[in-house]
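Moving on, here comes chain A:
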Amino acid sequence: MILLGLVAVPALAAAGAYAHREAPWRTAWLITGALLHLGLVAFAWASRPGPALGGWLALDALGSIVLATVSVLFAVIASYTVGYLRWEQPRGGRAFVSCLLVFLAAASLVALSHHFVLLWIGLEATTLAVAPLIFHRHDRRSLEAVWKYLVISSVAIALALLGVFFLATAQAGAGRPLVLEDLVAQGTRLHPDWLKAAFIFLLVGFGTKMGLAPLHTWKPDAYGEAPGLVGGLMAGALTSCAFLAVARSTQVALAAGVGPFIRPLLLAFGLLSLGVAAAFLVGQTDLRRLLAYSSVEHMGLLALGLGLGAAGSYGAVLHMINNAFVKGLLFLAAGNLLLRGAAGTHRTPVSAGLLLVGLFAVTGSPPFGTFLSEFAILGAAFQGGHYWIAGTALALLALIFVALAVRILGVIHGPSPGAAEAARESPWLVAGPIALALAVLLLGVYLPSALVDALGAAAGALGGRAP
Partner candidate 1 sequence: MARLVELLLLLVILTNFIVLGTTRLSTCIRAVALQGFLLGVLPLALYPRGELHTWGLALGTVAVKAVILPRFLRWAIREAAVRREVEPRVGYALSLLLGVAAVAVAFAISGRLPLPEGARAMLVPAALATVILGLFVLITRSKALVQVVGYLMLENGVYLFGLTHVEEVPFLVEAGVLLDVFVGVFIMGIVVFHINREFDSLDSTRLSELVDR
Partner candidate 2 sequence: MSWSALLGLAIVLGLAPLLPGVAAKTRARLTGRRGAPLLQLYRDLARLWRKGVVYSRTTTFAFRVAPVVLVVTAVLAACLVPLDGRRALVGFSGDFVAFAALLALGRFALVLAAWDTGSSFEGMGASREVTVAAFAEPALFLTFVALVLASGSLSLGGALGAPLAAAWPSAAPALALVTASLFLVLLAEGSRVPVDDPATHLELTMIHEVMVLDHSGLDLALILYGGALKLSLFGALLVGAVAPRAEIPPAIAVGVLVAGLLVVAMAVGVVESVMARLRLSRVPQFLTAASALAALAVILLLVR
């Protein structure tokens, strides 16, 4: 019941918001939807609800982590939206808020679904829900961005569907079709070759949504054109959902014992993503594209962790959370700077400071949570004896830090506009990022016991363990 509610509540809120003509009502709907969802998620964590719809919807450790992450991030972004909508009015305003809520519904569906087709539908829905948000300015550039985004992700999603069918073929009647539990339980009875083919298509399809190089090409354009909060939502929540999809596929593949076949693929995608991200971060001038490539980098880290297994998968799940919050923080802070046009500490001191915090958080500096997760992934690389992988990753991380530091510090200390009137930043616009920064900081020094257990279970499902 709760599970259905988790999907239904935001959807209804979306409908409600669309019904209203006045902006205040819409924001009210947005906030209520977000808060209700958050409450439901908390309740779901407390009372582990059983599966619904004949096992098609269920809440396991991995799913609940993604769900919580998305819900928290969305709540923050909703609060930010209030301030944002005061600053500028996106065209098609009615659609704007509704699309946000629809996205939340779809994301919840992804997190809850234990049936691959359902998972796939949810992911498709997230894609579509975001498209109008990117297109909010209705100008040439945003049009180009959304066109590329749509074509590439539609192709990807189609390939993913083909992968799902392959999976069904591989299952060939072993247990309930395409239901995660049965796929895992019957793992040994799955047909290996079909399974491998299925994994390849799923990896390409969902990997494109994740933004693994060389399938990342839509990312800089979409993130570069979308408003800050949409960028944060995509880089934080959408990628997490895509990661969950890839993780589910890995879960099945590992259960079927084709790990040796798939791990190299994940590692290759991971390293390639790091490399491409580094190459394009170096000398990058556009702040949002910078963040987009940084997102590519972190997706690469997730893939690495997944491919390394052991402590790596633990690190990957943990890094998924951290990345979501950090990306939200960065995109919102950067959005604030760009909202006021000129950058510089004088006019947006808080946001500039937040951007600086974000710089250290996103590069995995202690004491931020990203440090712990990257540390775990790195440790897994060493433990697996993949010294050259660890070395390459470290070198690329160093290069990436240089690139990010050069650009972001350049923005912060950058030439401040002549007339530096101290524009007080609206609390709506800074409260959210600050909360995210604190969250990442907290994750670096203290993990709630419930989260620790969930992480352990999730890592276990992905053939790993807590370090």
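Following the convention adopted for this analysis, a residue touches a chain if its C-beta (ideal position, glycine included) is under 8 Å from a C-beta of that chain, and two chains touch if they have at least 3 such contacts; residues count from 1.
Candidate selection criterion: all candidates are chains of the complex that A comes from, given by their letters.
As the structure is a prediction and not an experimental result, all values here were calculated from the model.
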* Structure fact -> Whereas the rest of 1 or 2 do not touch chain A in this complex, the one that does is 1
* Within the complex, which stretch of chain A touches candidate 1? -> 117-118, 120-121, 124, 128, 131, 138, 140-141, 143-148, 150-151, 154-155, 157-159, 161-162, 164-166, 168-169, 171-173, 177-178, 191, 193-194, 197, 220-221, 224-225, 280, 284-285, 289
